[in-house]
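Note sheet for the following structure.
With one protein chain withheld, the remaining protein chains of the complex are depicted in position.
Here is chain A:
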Amino acid sequence: MTFLTLDRVSHHYFSKKNHIKTLDNISFSVKEGEIVTLLGPNGCGKSTILSIIAGIIKQSTGEVLIQQQPINKSEPAIGYMLQQDYLFPWKTIIDNVLIGPKIGNNQTEAIKGKASYLLEEAGLINVTHVYPSSLSRGMRQRVALIRTLITDPKIILLDEPFSILDYQTKVKLEDLMLRFLKMYNKTTILVTHDIGEAIAMSDRIILMDANTRSIEKTFEVPLELRDEAPFSVRRHPKYQLLFEKIWQEIEPNTPGTKIVGHQNDV
């Protein structure tokens, strides 16, 4: 059953002198619990899609449906995670995690229990009462992830949440994030320009074209890779195949790719 549907969504940016088409005819749907990646270079409009789904900006034409309903701004159904953690520096870790329930006036014992469970799972239980400034970037991003999960949003939007982390921290965070997303069966859209990250994290990859601002091609991630943790996915033979295939699609003129003949395998 489709959970989220984008139907012929376009977006124009208007200024006094001209207008720019930032998205052209984007249609795709996401099933419940599915993790879909929007892959593409900077400026291809992938973050704009997230903003439209989140209701921060409005599409010029087309429709966005969550469970067959148009998006409703007042209902907090969307969890949003950004490149930087945007933890509130004047709040302790636990207060940062519980800010969503606080806004929603829903600080129940069950929520607090969930918070300490997730903090425990993420290895953060010892820093519950410290301020974000004393944590490393990776730890802070883990806190931001828990803050996003705590209110149980219907859809989670991840806007390049790994891009400023070093490689090791990034892979560890990917592992944790995937575990949490699967645990709560969260419908997720990840935006990235990193092919490896896309393969490691998602069930399906939507490749965006920067020139036409539209969907270029969709890749299904092989089932064998979906169940692997992001760290081990990267050593799976099928990972390489898919990687090369996506690379070919982005840079068709790159010489020396033996993979082309094996396309049907992937």
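Basically, a contact is a pair of C-beta atoms (placed from the backbone, for glycine too) under 8 Å apart; a residue touches a chain by one contact, two chains touch by 3 or more; residues count from 1.
Throughout what follows, contacts and distances are computed from a predicted model.
Undergrad: For the chain omitted from this view, which of "Cytochrome aa3 subunit 2", "Zn-ribbon domain-containing OB-fold protein", "Potassium-transporting ATPase KdpC subunit" or "NitT/TauT family transport system permease protein" is its UniProt protein name?
TA: For the chain missing from the view, the UniProt record says "NitT/TauT family transport system permease protein".
Undergrad: Touching the left-out chain: which of A:25, A:67 or A:84?
TA: A:84
Undergrad: Which parts of chain A face the unshown chain closely enough to count as touching?
TA: That gives, for chain A, the contact residues 54, 56, 74-76, 78-80, 82, 84, 86, 88-90, 99-100, 102-104, 131, 133, 147, 151, 153.
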